[in-house]
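To start, I am sharing the structure in question, which I have written as structure tokens.
Showing chain A:
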Amino acid sequence: MTPGEIAALLTEGFGSRVLESKPDAINPWSAVEPSAILEIAQFVRSDERLSMDHLELLGGVDYKDRIEVVYVLFSMTHRHRYTLKCRMPREAPGIHTVESVWAVANWHEREAYDMFGIVFEGHSDLRRILCPDDWEGYPLRKDYKFPTTYRDMPV
Partner candidate 1 sequence: MKAEYSGEVMTLNMGPQHPSTHGVLRLELKTDGEIVADAVPHIGYLHRCFEKHAENIDYAAVGPYTDRMDYCAAMNMELGYVLTVEKLMGIQVNNRVRCIRIIMAELNRIASHLIAAGTYGNDIGSVTPYLWCFRDRETILDLFEETCGARLLYNYNWIGGLMADLRPGFEKKLVEFLDYFEPQVDNLNRLLSDNYIFIQRTAKVGILSPELAVSYGVTGPNLRGSGVKFDVRKDEPYLGYQDIDFEIPVGKGEHGPVGSCWDRYMVRIREVKESCRIVRQAVAQLTPGDVQESIPKRIKPPVGEIYMRTECPRGELGYYIVSDGGLKPYRLKVKSPCFTVMSAFREVSRGAMIADIIAILGSFDIVLGEIDR
Partner candidate 2 sequence: MESIAQLLRLIPKYEAFPQLVQALLPMLVSCVLIFAVLALAVLFAVWLERKVSAHIQDRLGPMYVGGWHGWAQTLADALKLLLKEDIVPASTDRILYKMAPYIVFLGAFAAFVVVPFGASSFVTDLNIGILYVVAVGSLSVVGIIMAGWASNNKYSLYGGMRAAAQIISYEIPSAIAIMAVVIPAGSLSMVEIVNAQKGGIQNWFVFRNPFIFLAFIVYFVASLAEVNRTPFDIPEAESELVAGYHTEYSGMRFAFFFLAEYANMFLVASVAATLFLGGWTQLLPASIAPQILPGPVLFFGKVLVLIFIQMWLRWSLPRVRVDQLMYLSWKVLLPISLVLVLGVGWLAVDW
């Protein structure tokens, strides 16, 4: 299916909760309500026309005014790809986990939490994955100040 049809399918299925779609960009995407992410994920995976069974990438992006979570989905059977985006406020970014839909999301969400501080409700064990467990601050945020010492060792 072409990105245009996917965008149409999404807006027809979820109407107002699909905020914006850009099927003709190099990387076709559509912005989605953060609260509806679990439903859309289950729909996108179970619907046989889409059957996006391969979550390729789940990454956080810090735009100055908001934090976004990007889901790049791919279907092994139909060989088409589509991107979903959820926009969240910078102060307390929180979204529901999609670990139940794609098991790969478990580690990717832990990395997004570690790097951006996005809290994924319902995640099995939301801990830091790359930085040490007692590391303060979220490194990949734009306003991140480098700590001078870590456990009084110069960094």
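For anyone wondering why these and not others, all candidates are chains of the complex that A comes from, given by their letters.
As a convention for this text, a residue touches a chain if its C-beta (ideal position, glycine included) is under 8 Å from a C-beta of that chain, and two chains touch if they have at least 3 such contacts; residues count from 1.
Note that the structure is a prediction, hence the values are computed from the model and not measured.
Undergrad: Can you tell which one of 1 or 2 makes contact with chain A in this complex?
TA: 1
Undergrad: Which stretch or stretches of chain A touch candidate 1 in the complex?
TA: On the chain A side, the touching residues are 25-27, 29, 53-57, 59, 61-62, 70, 72, 76, 79, 81, 83, 102-104, 106-108, 111, 115, 128-132, 139-140.
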